[in-house]
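The other protein chains are all here in position, but one chain of the complex has been omitted.
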Amino acid sequence: AVPVAQPPAAPAEPATVISSYGEINYNRPKDHSQAQADIRRFVIGLQHRFDEQTKMVSELEVEHSIASASDKGEVEVEQLYLEHRLNDTYGLRAGLFLMPVGLLNTNHEPTAYYGVERNFVETAIIPSTWREGGLQVFGEHDNGISWSAGITTGFDLTKWDASSSEGRESPLASIHQEMQLAKANNLAYFGSVDWRGIPGLRLGASVFDGKAAHGTAGFASPGAKVGLWDLHAKWTPGAWDLSALYARGSIKGAGDFNLTLAGAATPVPNAFDGWYAQAAYRWQLAGDRVLAPFVRYERYNTGRGFDGLPVGLNPGSYGTEGVSTVGLNFQLNPNVVFKADLQRFRLDTGRNRLDLGVGYAF
Amino acid sequence: AVPVAQPPAAPAEPATVISSYGEINYNRPKDHSQAQADIRRFVIGLQHRFDEQTKMVSELEVEHSIASASDKGEVEVEQLYLEHRLNDTYGLRAGLFLMPVGLLNTNHEPTAYYGVERNFVETAIIPSTWREGGLQVFGEHDNGISWSAGITTGFDLTKWDASSSEGRESPLASIHQEMQLAKANNLAYFGSVDWRGIPGLRLGASVFDGKAAHGTAGFASPGAKVGLWDLHAKWTPGAWDLSALYARGSIKGAGDFNLTLAGAATPVPNAFDGWYAQAAYRWQLAGDRVLAPFVRYERYNTGRGFDGLPVGLNPGSYGTEGVSTVGLNFQLNPNVVFKADLQRFRLDTGRNRLDLGVGYAF
Partner (left out) sequence: AVPVAQPPAAPAEPATVISSYGEINYNRPKDHSQAQADIRRFVIGLQHRFDEQTKMVSELEVEHSIASASDKGEVEVEQLYLEHRLNDTYGLRAGLFLMPVGLLNTNHEPTAYYGVERNFVETAIIPSTWREGGLQVFGEHDNGISWSAGITTGFDLTKWDASSSEGRESPLASIHQEMQLAKANNLAYFGSVDWRGIPGLRLGASVFDGKAAHGTAGFASPGAKVGLWDLHAKWTPGAWDLSALYARGSIKGAGDFNLTLAGAATPVPNAFDGWYAQAAYRWQLAGDRVLAPFVRYERYNTGRGFDGLPVGLNPGSYGTEGVSTVGLNFQLNPNVVFKADLQRFRLDTGRNRLDLGVGYAF
């Protein structure tokens, strides 16, 4: 074992950086026989700066501890892109990158959010951790505006599994491609903008749009399209940390495909959305310890309507779930966090639970 | 490729350490058509010290070279925990850690043991590499006593596969959970103590106990319990390296479950145990090379008895296997080892074999 030294390199010289984060979670629902402990994720990051302008960013993630032909975990390349800065303001990225959507997707280390589990809106509606492969241009301006826009791979609606509940839990996560031999006949477009013009305040929005059938032979809805947009805000006056987000997704033109599924458990929804509001108070303790109680309220609906299905077979709407979370983040130092929370569900009350977690990021 | 520098950091500063170990083994049993060469394991370790008191320890392992939906290998998070020292004597650990049991489980690099393969007692009775998730407190005292105690996840007896031979090869390895979406309704308790009061001598013991049914609906033995304890000793007078160990495990209260398996190949044993004694002579050669011939004798029984089965269906006992190993470790340097040995089995003589191996650890 050879220790890795501290940053001696001048900014123009090549340098390699290793980072890591991890989460270990314990969930105890009302039905205690469902209590579970899990290495939710262990991530190794590798970055390399080739020169002052160009770097490589990558993340390798193991979920659920073990990946093999007979285990339930998986190994994932979560990011792998090259970034080239044209000047202090503009830059380009090529490869597999996190989509600049919402508050959590690009900022998903356990030390960065409140609560043991990531919020539902940014997992069920925005399919975090959502990444696509493609090209991106971005800008960071002195007036506090930052933005990005690009062309990427998109979703594959032909993967929709109407017999599974996955499409109901998170419509877009069930048809994401993660750049694994991804169908790429149809590409998608995205844009994002954030404003940080006032210290402590961030306001932002994003939009994504792309066809999802890829000319697949025999697929009933060749023109089907996926869209997603969000609005988000974060404000940190003093010790308070307040945030709110609304996200809405759609799968348009999938009515003919739905007809072929008539009677199946999970048809394709035409719209799904959700919002949350969250307030935390960061209480600074001795050293750099922080005790942060927080509350969050979320509402989301993963199926607002279903095209193409006659009245008797059309679910209409799944109904809007509401989740209240009350909890505590304790940061032993800025890189290590212990978490506890209670979650109550409005509709699916059997999911009410206690969560405990440990996480780190460096 | 950017070389990683030598340890410049003062102990109080953050630092990342990369370690690794690997084993490549060749086994040639009496039936030569079963000869096999394998990347037994390749491990990358990552440690990060956040501050003087707090660090993260992790290990990522690949076994059998390739992991995929159609291959036989696997990728595993073998350790992932946070350690926080309260002072020079006491500390806490949280996360997935190696159980402090026996001599090999927490000290399993190929340079740390004699022979190409790990001993049978610490794989068939103690399910090395055995790790659980939980909380641990430990102490290291000036008088040579070190100890640990904690609460962790445990085994899942509902996974027992009575049609497979896995439960006969290693009862506990066949029902370990490895913190992969682990059932955690029942938690387990462990304690360990070691004494190193005389230079060259180590005496130790450990105990583990936990329920294993987790309230799983429909499981016939809801009160089933797993226990394991061991005694171990290591003595290194001069160039000699002597060690001995006894371990005994039990699965209590599984009689009703066994009844539901009546007639199946592998019922649940109520007890299993084993011991070994080993002597090596470390012959110091030029440089830091070491030639170490060794002998080891082991006896173990993975099924001493079976609850709940009527006489005709009760295997009674599997019988006690005995294994003699004679071999040679050659250390090219303290971190690189070449190994060769011969193994003879008392009962299952078809397993008699020649083993060759290469290993490293840093």
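Per-chain residue numbering starts at 1, and chain names A and B are given in the order in which the chains are listed.
The working rule: a contact is a pair of C-beta atoms (placed from the backbone, for glycine too) under 8 Å apart; a residue touches a chain by one contact, two chains touch by 3 or more.
Remember, it's a predicted structure, so these values are computed and weren't measured experimentally.
Of the candidate positions A:Q47, A:S324 or A:N352, contact with the unshown chain belongs to A:Q47. Considering A:G95, A:G115, A:G150 or A:G357, the position touching the chain not shown turns out to be A:G95 (whole complex).
If you put the hidden chain back, the residue from A:D31, A:E74 or A:D209 that touches it is A:E74. Of the candidate positions B:S33, B:N87, B:N143 or B:T349, contact with the unshown chain belongs to B:S33.
Remark: the residues of subunit A touching the chain excluded from display are 2, 4-9, 13-19, 45-48, 50-51, 54, 56, 58, 60, 67-77, 80, 82, 84, 94-96, 133, 153, 178-185, 214-217, 362. Interface with the hidden chain, as seen from subunit B, comprises residues 1-6, 8, 14-16, 18, 20, 22, 24, 26, 28, 32-39, 42, 44, 48, 62, 64-69, 71-73, 75, 332-333, 335-336, 338, 358, 360, 362.
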